[in-house]
Structure formats: C-alpha cells, structure tokens
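Notes for the one structure printed next.
Just one protein chain is left out here, and the rest sit where they should.
After this line comes subunit A, so read on.
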C-alpha cells in the first residue's frame, strides 16, 4: 500500500495549498447537491403511506444525524493519530471539526423533536437514539470546552486528542447501553451495505442530500483548518509569502 498521502499530511504547507484547491470546490458542489436533494425530497418525492408528508423532514434529519456521528469518529481517529504519530494537522482537524459536529448534533436533536411531535405525539421521548445523540452533543461540548479552557497550545492539543479518543472508545458502549435500555425509534433508514428498504424515488434524494452535506462539511472543515494552520504557522516563511502574495 502506498502511504505517501499520509506522509504528505505531515506538512501543514502542503495541506494548506491542497485545501485551497479543494475546499471551495467541496463547499459549492456540496451545497448544490444538498439543495437538489432537499428540493427534490421536499417537493417531488412521493408522500409516505403511513406518515404522510411529515416524513419529509428525513431529508434533513438523517444526513445531519449521520454526519454528527461521522464527525466524532473522525475526531477520534485524529486523536489517535495525534497521540501516536504526533502529526501537527491532527489537532487542527479536531479543533476545526468539533464545532461543525456539535452543530450537526444539535440540528439532529431539533429536527428529531420536530419529527417526533406528529409521529409520536411528543417533542421528546427518552428513547435510545435520541438519548445517545444528546450524549454525543454533550461530548462535543466537552471537547470544545476543554479546548477553550487550556491556554497552552501544546497541552490543549494533547488534552483534546485524549478526550476525543476516549469519547470514541466509549461511544459504541454508550450507544448499545442506551439501546438496550430503551428503544422506540424506527431502525436506521440509511445503510449503504444493504438494499434500501424505501422506494428509489424516496431514497435517491436522501442519498443526494447526505452526500451533499458530507461534501459541504468537508469543505467547511478544510476552510476552518486552513485558517487555523495560518494562525499556528504564522512564523513560517511560506505563510509570510502566502499572505504577501494576496497583497496585504
């Protein structure tokens, strides 16, 4: 296996230039897909035979919820990389992605509550999935809080890596314990490995909005990482050149 891409990530300069090529593309392509998916889902997809039109919030709720979990998984992997290989970019990634993930978890909770009102009759139930997303949101807030509390950059990076790694190890335990404890939520609608259980014309817009949101978030993370890299490498020559060349 070729590991060059991994070694390249060790250089903030290389990443900065790569991200300035790809960040914008990801954001705009993602936004386009997201808009297509949501408009398609909200306006043109057929209504559900059981839930009627209220099911359409799925086109926001599911992509956001999936992304909230993916972001945390990514942070955990980055935490591992930061502790083992001490790669400079890994803590930058965690710091940049944490707020994105927290917002996703929050939107998932709110959209879930809005979906719950017409289908279950209440805004909130103490159900497994809802509770585990709530815990996920709290874990994100913990990462953000410790990041803000520690002034020393090196220590803050270590601490954040430890917290995200411990969180990722615990996340499946929390998820299954809560699931064992109480389940009312419908089973997952979105599995790439299986044939979708919903008809194609309902599933395709979901795929579009999920892919769009992923790309959008990836681009957003790249932008945030770029500005963090600039801040951290402000004494490096290439940053000076980069800033000068933009006429500052």
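General observations
By definition in this document, a residue touches a chain if its C-beta (ideal position, glycine included) is under 8 Å from a C-beta of that chain, and two chains touch if they have at least 3 such contacts; residues count from 1.
Convention: contacts and distances are computed from a predicted model.
For the chain that does not appear here, its UniProt entry gives the protein name "Heme exporter protein B", which is one of "Sporulation protein YqfC", "GerAB/ArcD/ProY family transporter", "Heme exporter protein B" or "(2Fe-2S)-binding protein". Remark: the omitted chain is touched by one listed residue; of A:31, A:83 or A:230 this is A:83.
Among A:77, A:174, A:207 or A:236, only A:174 touches the chain that is left out of the view.
Of the candidate positions A:159, A:204 or A:230, contact with the hidden chain is made by A:159. Contact between subunit A and the unshown chain involves residues 83, 135, 138-139, 141-142, 145-146, 149-150, 154-155, 158-159, 162-163, 165-167, 169-170, 173-174, 177-178, 180-181.
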